[in-house]
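Remarks on the structure that follows.
Omission of a single protein chain aside, the complex is shown with its protein chains in their original locations.
Let's look at chain A:
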């Protein structure tokens, strides 16, 4: 048994050009799979990392002795969110918050690098004056969600007015502000937003990983298909089943290991461009996308093992009988139970809802994916029978019979694109557009004020705005203990840019008017950003611990989220397409190599190459059209319980692009294998005798 690995290696090396080509194709497939698998793993870790880094701003109230008091609020500058963390030490033992070298002293302001840079660029009356104080230092990366995040940490005395804010409302975390909280450390807890992003990342990973596994399995089978004959010969000369299995596994694992290492290197090279993908308002730290040594090693070990396992499963025929490969009989029809499995999973889908846990959704999606993969060969078999029955010419007849003969292999060629159809269909109803947010008003800044101080604060606000030269109307609305002070900015007058959505009656008048048109994306531009920033700066500190924000500011997270879903969809689709097209190309080439004897004999008997090409195209495109369409429909069905939108233009364009790219990719992959077909049929009788 000990000589087997050596023999496997010699067989792999000595297999001739075509075998080496086959091994290279498998290695490429495994490399692409590994790189994308690492990406899928890293994406989850990256979102988890962001959640962990943000957690300190989502404080947990101290159970015992508190060492500090912390409040968080959100401010805006240039249509971007600034997270302002207010801190005061209650004890000299207060630990430094993450990213800061020490606990900020009263009066100190620490800025994140991006905010510090912005402070340098913008006039003081638009930003810098808001965070006036003694410069404490720079907030380190370990406290930031992303490199471009705007964060300010201010130190106060414990009795400062910012901590006297009365705020009983429940919030979703730092984004909506956190009322003053006494804390014993900075552990905090992941915010609701961070958990949401992690759930979405998990679902996206499932959508990416399932096709990857299918693809990896297919690649392994390819190796086996070419080895069939040789291994059957080994059985004939007396190799035991175990030896054949061991040799096959060894050969597949050697090839896959090379591919996996190449894939890890490829992923390493991809990290810098991948960090530029903006999600959650900013790009990534390179460290976020590096999965770490343990995970990388786990992937590097798991991929070759899976490929080896898949190869062994594919070898059963040879092991059962040394003649198993040579005999070709009518294959038993695929069992309908495959479709029953799909129907069973689909029956569960209506029971899901937007409130269902992400884990359950991920499992159901994964099962739907796998059951499409299970039902695929059955459907291909049916398509084959229909195609063969209705064929008039030789090309369609050959294609149809081939589909009936080996529906699994035909499915492997199109499964990638068909599964991408599922993703595109799923995303069709989950791609919200900015229109859904409606029109939001950027020209009215609002601050919550205590009722008893409303009149006084209105006056102060008018004075501050007049001093800053900001033309605006100020009024108080609402009832009860908390009122809203509304500042209606005279839109864009001094910048001469975009006009305000709502007009004002004058400095003392009531703001009224109608919102201008345009979608949510343009809403923030209803008023000149510089004017709004001057107003915010002028109003800073009017009510300590509270910021002046507009409706458009509050919708900004929604816009970012919508953009992120779009980006996420695009990333998942790009990954799926990469997998699909590479998979189609590799299986097409491999299919030619596997059937070279048949093709050579057909050529020898005078079959024109164009007939062979047409047959090959038909045996791919016919199942692709049916299964692609079916998968899109299943995807849409699976998305129905979570539909956030009706079918919209963007979703339709994405879907259409997927269909066009899918067909183009598969046709291109087939065309790329045409030279291989020519080469293997070039000399149909190469024997010199």
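List of remarks:
The working rule: contacts are C-beta pairs under 8 Å (C-beta built on N, C-alpha and C of every residue); 3 or more make two chains touch, one makes a residue touch a chain; residues count from 1.
We adopt the following convention: contacts and distances are computed from a predicted model.
A single chain of the complex does not appear, and UniProt lists its protein name as "ABC transporter ATP-binding protein", one of "Glutamyl-tRNA reductase", "ABC transporter ATP-binding protein", "diguanylate cyclase" or "FAD-linked oxidase C-terminal domain-containing protein". Here the missing chain is touched by one residue of A:50, A:73, A:175 or A:402, and it is A:402. When the whole complex is considered, the residue among A:20, A:360 or A:604 that touches the unshown chain is A:604. Although one chain is not displayed, chain A still touches it through residues 327-330, 391-394, 397-398, 401-402, 404-406, 597-598, 601-608, 611, 683-685, 687-689.
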